[in-house]
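FYI, not all chains are in this one, though none of them got moved.
Chain nomenclature is as follows: A and B, assigned in order of appearance, with residue numbering initiated at 1 for each chain independently.
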Amino acid sequence: METSIQKIKKPDLATLEANPLDSAGLYPNPEKLNPKEQIDLETLGKMVGHSIVSVKQFDRKLIVELSKFAALLEASDIASCHPLDGKLIITAFFEPSTRTRTSFESAVLRLDGKIISIADGQTTGMAKGESLADIGEMFNAYGDAVVMRHTETDSVQQLMETLRLPLINAGNGSGEHPTQALADWYAILKWNPKLAGKMHPEDKIHLGILGTPGSMRAVKSFLLMSLIFEDNLKEISIVSEMADPLGEELAKELSERDININITNDINDVLADLDVIYMNSIAFLGDSYKSLDSRFKLHKDSKLKKKAVVLHPLARLDELSPSLDETNHNLYFTQAHGAVFIRQALLISVLNRFDHLPENFLQNK
Amino acid sequence: METSIQKIKKPDLATLEANPLDSAGLYPNPEKLNPKEQIDLETLGKMVGHSIVSVKQFDRKLIVELSKFAALLEASDIASCHPLDGKLIITAFFEPSTRTRTSFESAVLRLDGKIISIADGQTTGMAKGESLADIGEMFNAYGDAVVMRHTETDSVQQLMETLRLPLINAGNGSGEHPTQALADWYAILKWNPKLAGKMHPEDKIHLGILGTPGSMRAVKSFLLMSLIFEDNLKEISIVSEMADPLGEELAKELSERDININITNDINDVLADLDVIYMNSIAFLGDSYKSLDSRFKLHKDSKLKKKAVVLHPLARLDELSPSLDETNHNLYFTQAHGAVFIRQALLISVLNRFDHLPENFLQNK
């Protein structure tokens, strides 16, 4: 073959440990997250048979154990154990999303589970007026778990009136997106495992969040999950062009806590002090978008702290410049790459398939 | 985890026998349909290699044996035998339908078969003018069977000009929907197994059908299949807002038989005498719907006979009130739940995979 055609080479995870950024552009070796500790099966076991609809179902212990489990899955090849063999997951994307749908489908198929795929709500009975309660009854007959994304916030509650299978909420209107928050914090814990425990005051981090938590579900879930680590946060800065980015419920939640919250409409006000910056495509408004200016953008020459890292759930427009992709600030590729594994950890736990893992897998031997 | 999150528990089929309505809201134990009898393999074997396009291909013996086979599949876990291993089924939904497509996909995947999914005809060559005959030739190269739904009534005939694989008709224009009728009668036979044989005159049932059999394919197939049991039917009442709900072909078919047919435009005229009521979303007219009044609706306070049962192929709008869901009249959840199993029975038979069942499975030991 013509040698001018690019030869594909898969990254060798074994060489990751030495290099902060490996050849695939991924951040630290996931195994650093879990040196030689056992994973607490009792903690993970609490998820068996449960639906995952809100970040409020999680505590720090559970997030950390799930992340350790995800790290083990990321660094191992457990496909030969067929962990989800015989399990049928319905990906019901009434609100379409190729990225999230294919992430879940990859997570399931890699573990030998099976998928029934609904990629668009337009062609369903729902479009004709069928109730979500009836759709829940239908799903009961077809599969073992449901992953749903829907344009309506109360879709989760409606489906769960009749659904007798675990539901993984992949985004409900302006509600939540809990597995995205898990993917976000899995990446943060890889970057700085000390956040899992008790940190010295001088190590605590200043977290910046670009977006409108009150109405953007991924941002809301991320903020809520960050509060679970609040004792390790020095401050949270919200960067939004909206007058009231939090909304009533979140404002109340935050006022009941000790954490310093600071709201600004210009990222450059706080950028020099941020350790973790959560970026977002705030320009998307349904099917159209508006153009935002430099107060809401990051690029290579932005005044980032030397060791600051950037997250972004992706897809991105121009708020996060590709000029940052090759820098050490790029945690968003690690974040995207790890999302499949945190979802695998979640599904294996919810569907109680710990017994399908290799012997001593969770003991990390 | 928060205990306020609903914990999912799968119903234990073993406890069904004692309770008319189990915790999952399903009607009687499917095993009641098949106490200890063998299933007649010779009868089922007639379907090997055949397409299933019309109810007219069935007789009572075949419907009963298929239902017994479906009941066995519903009450057993035969996944470990991989009955459809190596078989690739193409679900060609040129007219979209999430419910029916996912029902077939679940049926196949649960038996370890594989699926190639066409969820919408809009994006196919067909939309550009390609003939169904050419699409049939294409399918010959890709799979082992085809399940098709199409807006045109003559689509089945056109595809079968060239298709050399078994075709399962999942709805062809205003033609038929044979597997839906099978799912309907599978539920009815579970409710009253005596309908399979010769009944005493006083046990014969009055069947009510809401809908327009002449133009609604599921209704037509259900009516045609009901005629196969006509000697156990006291009367059939058709409830329709149309002047001529049967159309020429069906009217002729019915006039050649002995059965009492009665047509009305108000369900309340006959409700007090109906034993089985087949409801339907007659309000759907393509992509729009009209609102119908109480002459075409059922709810908890409707004057139903004490032991009357209701069927509905679903999706439903407001013609069948959720207030009936928790009552003993609800046979429609059993109907929906059983549809996957009757489709599995059909596919195993058509694809001649009896030898992939556990030893003595059909002898029901």
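Going forward, contacts are C-beta pairs under 8 Å (C-beta built on N, C-alpha and C of every residue); 3 or more make two chains touch, one makes a residue touch a chain.
Remember, predicted model here, so these are calculated numbers, not experimental data.
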With 2 chains placed, the number the full structure-file assembly comprises: 3
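The rule is simple: only the chains that are shown with their structure count from here on.
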Euclidean distance of C-alpha centroids - chain A vs chain B, Å: 41
Residue ranges of chain B touching chain A (in the complex, touch as defined): 1-2, 5-11, 24, 79, 96-99, 102-103, 105-106, 109-110, 117, 119-120, 284, 287, 289, 314-317, 322, 333, 336-337, 339-340
Sites on chain A touched by chain B in the complex: 46-47, 49-51, 53, 56-57, 62, 86, 88, 90, 114, 116-120, 123-126, 128-131, 133-134, 137-138, 140-143, 160, 163-166
